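Since the structure comes first, as structure tokens, the remarks are kept for the end.
A single protein chain has been omitted; all remaining protein chains appear in their positions.
Per-chain numbering from 1; labels A, B and C assigned in written order.
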């Protein structure tokens, strides 16, 4: 059985979608050489008209993708650095996202934006270490953050086939994850459907992206004392509220483990929706980045601003020791 | 007593700050003529080196403001349209916001970004009707949304004097509000300090920007049945958590009335923090825009996606009829 | 009405249609039937007419905030354009777009755009898609003199030139970006910018439809032959306000003399002079009756149902959570 890596799974999804649908093409910086590896080998297989190296003109090539999509194609735009999404915020949020409604349904913009290596890559410092998925969720752009190789494959494939713009974050912390999966077992994964990685009865941990692995490790560590359910929404927007409701309905307690900034992040949304809809036995908790985080360069500082296992364990125990007993 | 308009208050704050501090200057499109009115008359008084008309190059002039600020000046950059902030997201969030930390405290970037007419101006449709203050709160950029003329004056003045970047949203729905205030009574208002516009005992309504007036109207309407406290945070980030705690400590019930998108908006943050910290007698509620809103053009559709008085009244009554009695 | 044709009469019909359309639209703004106002195209009619007369039906265009002329010249039904401006369900965009987003994909109109410069990369992407699919369609981007200071437009010139794409960049130099004179906004020349990217660039009399047509034909021929993009700078004068709000505001940025002399070179008069009086009167009458019908159609159209305010938000059919449910 091959040990499929997350990066290879993304690469495979691109190759399969390029092969399946002639409308699909890949666009970005250094995609022919495949600097980030996700596009490795594709130019050789599909040629330079399907794997297009663009100049450093993120705004133009993102708008270009909209134009190509309006003309029936399905572009996948790769970004090497998460903050490049800030550069093209107008093109994604104000253009691609709005075309369908504004044209009264005449148009759709099936573009996939793929960020390879989102979040902190230790040593890349403030301008290369953001994890801005909550921004796109707020704007209403479909946003996925796969945690495992199989989900990376399946969600990227679905994103490409989806008729709306979709941002796919591939966290730097997940790129090295490997799965025991046969290629033949890789399938498209629907957007908006979460996944319980580990069932539990006492507390639901909503973990996003690379933090799923950490959550599972913490759940193992604490297993003697607490039964932790690890819920991975997989899609940040649209969120699988019903899946979460089922989990929290069982556990009655909630902790969100999220690598975006605290203020108005997906952690806030989960807690807010829980407050509106769910009956919790104890106040919920977030383990996330501080408000307004700028990731400092020095490794110890970088680590200090990231949500980590200790923080999660502490939060779980605190939530468990608070509130009414179930 | 003059009936001071919100727009005039902003205009006055700019004039006073320009007069007070030679480091202050205003930059933007059509600011000499004063198309949005906030800069009316300033070019004549302070000259074209203090009131600078820029070409349609938002990214460059926003980055320019950072450079000027790093050199000791205090630029105020005006934007005519809220979505222009999407165009300059990189310049604000990835540059101006990050300079202080990344340089180890060597630098500060005291720039004020002023959006005159944020939110829906009925008839301006999808690309001109966003209210993206929650995005900046998530990113950690100081964000203020004044509701009244006096606060517009006071918060803009403070924003200009603040050593960090600050985004000031002047909602289209508030521009016409008038106050009975003497010019002499206008003072700087600190960031991060909320204001109780109307005391009440049964439910706290957190209302933002132009919605404060609507919240007050609803509170009046319902006065016979419910005692509503209207809490205006004034600054969305940093948020006055202690002020809110005091209010909710009294009322035990919470509704947020917010003109940004539901998902990961400030409404989510308020509910999340409440869930973590406050003891509520009933599930809280949000009255806000739908997830991922694109404002449709036709007036009736535009109104349909905006949080309104009816929605607030319904939410207040629902929150009141739910949960434990205080 | 159909796309502008390149005959003497055809060109006149189009400039006359646009002129009278705009005047009647301004009337409907005054009566309140069009909410939000418009950016009248008056004075620039020859540009839309001349360019679109050089196109085929299957060519595509993108347009701007001042887009009615382009949309009409490319063949959209005036009645449905007007219904769109009036926010009716019978409008081109089902009332979802309004003046700044009128689109008719069936006619190759990929939409007006409210963000200056934003349409340029969309056009380039559409041109690439055309070539990718083996078609010899061309794509036209209309934009103003203000747009040539937008980074994304300059990036787009580079992409189009680099990839030798079939694009016409049509710059409508009407002397002002809102209130800023082109001479205070553009260093160097507009054609010089095109040439810097190796794009053949010419300046023509934008008040004369024949002059525009001639230049457009050359550019279209080059594009269809695979010889890449062209830039045409059309010198014109905006006869009316930047936007109809200017009718009420007291803004002084053009002298009365300038406006008076600017209006002397009138596209309708220029092309009209090429027709016999009887011929002209016949067209005028025809246009008038078309517009009478258009106004009647527009005002008779049903207002969209507020319950469908978020119809088409997602092409995939995803229904977002409402702002008020909880």
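We adopt the following convention: a contact is a pair of C-beta atoms (placed from the backbone, for glycine too) under 8 Å apart; a residue touches a chain by one contact, two chains touch by 3 or more.
Please read these numbers as outputs of a predicted model, since none were measured by experiment.
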Legend entry - Which displayed chains the hidden chain touches across the whole complex: A, B, C
Legend entry - Candidate in contact with the missing chain, chosen from B:13, B:43, B:101 or B:144: B:101
Legend entry - Candidates B:11, B:57 or B:118 - the one touching the absent chain: B:57
Legend entry - Contacting the left-out chain in the complete assembly, out of B:34, B:82, B:117 or B:140: B:140
Inset, instruction - Looking beyond the chains shown, say which of A:5, A:57 or A:204 touches the absent one. - result: A:57
Inset, instruction - Mind listing the chain B residues that contact the chain we can't see here? - result: 25, 49, 54-55, 57, 59-73, 75, 90-91, 94-95, 99-110, 140, 142, 162-164, 192, 238, 276-277
Legend entry - Residue numbers in chain C that touch the chain omitted from display: 149-155, 157-158, 161-162, 184-188, 192-193, 195-199
Legend entry - On chain A, residues whose C-beta touches the chain left out of the figure: 29-30, 32-35, 53, 55-57, 59-60, 81, 83-84, 87, 121-128, 262-263, 283, 285-294, 296-305, 307, 311, 314-315, 318
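As a working rule, only the chains that are shown with their structure count from here on.
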Inset, instruction - Give the label of the chain whose average Cα location is farthest from that of chain C. - result: A
Inset, instruction - From the Cα centroids, identify the chain that ends up most central relative to all protein Cα atoms. - result: B
Inset, instruction - Give, as an integer number of Å, the spacing between the C-alpha centres of chain C and chain A. - result: 39
Inset, instruction - Would you kindly tell me how far, in whole Å, the mean C-alpha position of chain C lies from that of chain B? - result: 35
Legend entry - Centre distance in Å when chain A and chain B are each reduced to the mean of their C-alpha atoms: 30
Legend entry - Per-residue multi-chain contacts in chain A, two or more chains: 90, 94-95, 101-102, 140, 238, 276-277
Legend entry - Shared interface positions of chain C, touching two or more other chains: 93, 95-97, 101, 113, 115, 151, 310, 313-314, 320, 326
